[in-house]
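Here we show just some of the chains, and they stay where they sit in the whole.
Every chain is named by a letter (A and B) in the order it is written, and numbering of its residues begins at 1.
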Amino acid sequence: MTPDLPPPPVSRQILDVLEALLFATDEPLSTGQLTELLEYLSEQDRPRPLNADTILSCIAYMNREYEVQGRTFRIKPIAGGYQFATLPEFGIWLGRLVRERSKRKLSVSALESLAVIAYKQPVTKPEIEAIRGVNADYVLRTLMERNLVTIVGRASTPGRPLLYGTTREFLKHFGLNDLADLPKPREIDELMAEAEYEVEKRMLRELEEKREAEEGKDEASGLHLVDGDE
Amino acid sequence: MYRVKLTEFEGPLDLLLFFIRRDELDITNIPISRITQEFLEYLHLMASLDLEVAGEFIVMAATLMQIKVRMLLPRDENAPEEEDPRAELIRRLIEYKRFKEMAQEFGSLEEEHRKVYYRRFFEGDTKTLVEEEDDGFLKDISLFNLIAAYKSALDQMPRKVVHEVHLLSVTVDEQMSFVMDFLRVHGPTTLLQLVAHMVEKIRIIVTVIAVLELTKNKAIALAVVDGRDDIAIRPLTSLAPMALASR
């Protein structure tokens, strides 16, 4: 059914390792980097010669395989290296994915403002800005667009500034029944403070490591009772 | 005497389980004096190494001694079916042992999954963006992220916020007129253009409020300016003819 491919330029094992490396990397890999990584292969498994040309012919071979097998991705040269990429004709489908991805995260500053509003509500913009030290216009707008924050009234202070508060949507997202369910400042401090016990445990661990290093001996686990003075 | 080699224990229960395992004791029938003795020796050792003994260990030592004493007391004949003084501790030990086993299972699951890698570099993919309405903005943001953000906001709060309160005679009504006048003169504008010449923050704030107020009154309409942190403003009510001519 599938047209036959010429024999691979190197062993299947090398092709497999290359494929896995290119699949899992978080940045394009240059032929130099790939050569280096393949050097971990045992002497007899290594491609001969092991150089950039070998790598390039492997990549070309794999791409032919993907084409013949009707795969929707190829290994592409990107930024001085090589990387898997889906074929451009699927861009419209990936666009839908990416849109969702880019919307996923609230920015740090939006999250901080949201937190301030949640805890201080009803709160005016100047109050939010006083705590965060920066202009809050943009984040407030974003949060309101996302229906996490809403205008809840006006302060009775001069100028009658608008008051902001969180929405039902906000409660729903964080699994809260009502605002009283928000962790209290005291609880937050508890969560954020390092337990003293941990400090001791770390000390103990360090001591232990030092001793082991000194004694230069290996040990399994737990309290070891050693027959001491004899 | 024995020399004791120290390693890390997850807590007093972990230490007790260690004694039980090492000496192959019956967890359901712990020899309480022996265990108490070993436990105290361990604490003593920690103290002799100048390690501060964590509170949990001291509480456990007290519990063990209390159980030991209760074991020595003659049983009250009248009290029907008095529970073994060790029962609660045994329950706790077994419960803990159970979760400790599961922790080990988790450890091997983790180990297994550490060998699996997901694709992580997507820059090469060509994506054609599609317009859709958005949801899922808060996906993966937990309450913890929220409170961490709150704490961070408070921590970074400017140490001294100087509020210079000098009374500015600026009112929402005034600024509403100003906005309408501005629109009359310049035609459709944006918020930034509107406040461009203003220096006092309070004046800007009041102007923004005025804009919102006018929006509410349907005197003007606002729209997001694409790609910029600005808001477009256009008048909805009919303006003086000169405004139309000026653009």
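Basically, a residue touches a chain if its C-beta (ideal position, glycine included) is under 8 Å from a C-beta of that chain, and two chains touch if they have at least 3 such contacts.
Since this is a predicted model, take the numbers as computed values, not measurements.
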TODO: Just one representative per chain kind is placed here; work out the formula for the complete complex.
DONE: A x2, B x1
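As a working rule, only the chains that are shown with their structure count from here on.
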TODO: With chain centres taken as the means of their Cα atoms, state the distance from chain A to chain B in Å.
DONE: 17
Open item on the list: Using the touch definition from the top, list the residues of chain B that touch chain A in their complex.
Closed with: 1-8, 15, 18, 22, 42, 46, 49, 51-56, 117-121, 123-130, 132, 134-154, 156-158, 161, 163, 170-172, 201-202, 205-206, 208-209, 212, 229, 231
Open item on the list: Looking at the complex, which residues from chain A come into contact with chain B?
Closed with: 20, 23-28, 76, 78-79, 83-88, 90-92, 94-100, 103-106, 108, 111-116, 118-119, 125-126, 130-133, 137-138, 141, 146, 148, 159-162, 173-176, 182-183, 188, 191-192, 196-197, 200-201, 203-205, 207-208, 211, 219, 221-229
